[in-house]
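One chain of protein is taken out of this complex; the other chains stay put.
Right, chain A next:
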Amino acid sequence: MADPELYPADAYHEHASLAVTERPLARAGLMFVAFAFLAIFLLLPLVVVFEQAFSRGIGAFLEAINEHDTIAAIKLTLLVAVISVPLNLVFGVAAAWAIAKFEFKGKAFLTTLIDLPFSVSPVISGLVYVLLFGASSLLGPWLKMHGIVILFAVPGIVLATVFVTFPFVARELIPLMQEQGTGDEEAALSLGANGWQTFWHVTLPNIKWGLLYGVLLCNARAMGEFGAVSVVSGHIRGMTNTMPLHVEILYNEYNAVGAFAVASVLAGLALVTLVLKTLLELRYGAEIAATRGH
């Protein structure tokens, strides 16, 4: 697994000759360009978040985090993630089971449809729910009559988040389960296991790391979503403001320390996500399958 000879890139390094690699000067130049680009575009923004958050000292940072509306925003963000991630988890497993374990007509089309939310602007993802449930919609008067509040409240925020994070789990699991085939399940079934037993004791252990990987990415997006949630939230402080929306409000009020304090919590979350993701890739790369990137 860790044998470096298995990686072709290491072979390049070990047996590099000028014919199949660049001259040292060209190498240094390319590396300089790559590092400079990454430093300016990725590292600097990240550093600025923490620099600004702690610019008035740790006291001001803690004060900003401890503020009533900030805590309400953190709670709402957690609540939204706790509802929407499991929904998409169940969907992801079900969709991957149907698509990976069976051959049926229209499978490719279904797979394309699952990826659809990725090609829709987040603002449009929010807009569709405003059109569906808003006062001027077909459903609007009916909802009002029955006292059901969806828009500018938690259900709307959850729906918009579910829309935006819809493909994450499914798109990790589908290629992984396709690669694993149906042999293990067929063996379990022929030995007398029923469907649920097969799933819990055979399939789930096979896909657990890939599942965790998908959930991790899904969760990061669910907690960080801005555009879609912004459209359906109504921006009521302490009520319908998630953390990213709270960052916007504080920033627009010229409360830089407050905005960056909340932002740094989100950035910390992003870093934890990246670390876990990298660990999963290094440790269980084969079990997550070669599906890197979007």
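By our rule, contacts are C-beta pairs under 8 Å (C-beta built on N, C-alpha and C of every residue); 3 or more make two chains touch, one makes a residue touch a chain; residues count from 1.
The rule is short, and it goes like this: contacts and distances are computed from a predicted model.
Visitor: The chain dropped from view, which UniProt name applies: "Xanthine dehydrogenase YagR molybdenum-binding subunit", "Outer membrane receptor for ferrienterochelin and colicins", "C-type cytochrome biogenesis protein CcsB" or "Sulfate transport system permease protein CysT"?
Guide: For the chain missing from the view, the UniProt record says "Sulfate transport system permease protein CysT".
Visitor: Check each of A:L43, A:L191 or A:A286 against the chain that is not shown and name the one that touches it.
Guide: The single option touching the absent chain is A:L43.
Visitor: Spell out the interface residues on chain A facing the chain that's missing from view.
Guide: Residues 8-13, 18-23, 26-27, 30-31, 33-35, 37-38, 40-46, 48-49, 52, 90-91, 94-95, 97-98, 101-105, 110, 113-114, 116-117, 119-124, 127-132, 134, 136-137, 159, 162-163, 166, 182, 185-186, 189-190, 194-196, 198-199, 217, 220, 223-227, 230-231, 243-245, 247-248, 251, 256, 259-260, 263, 266-267, 270-271, 273-275, 277-278, 282, 290, 292-294 of chain A touch the chain absent from view.
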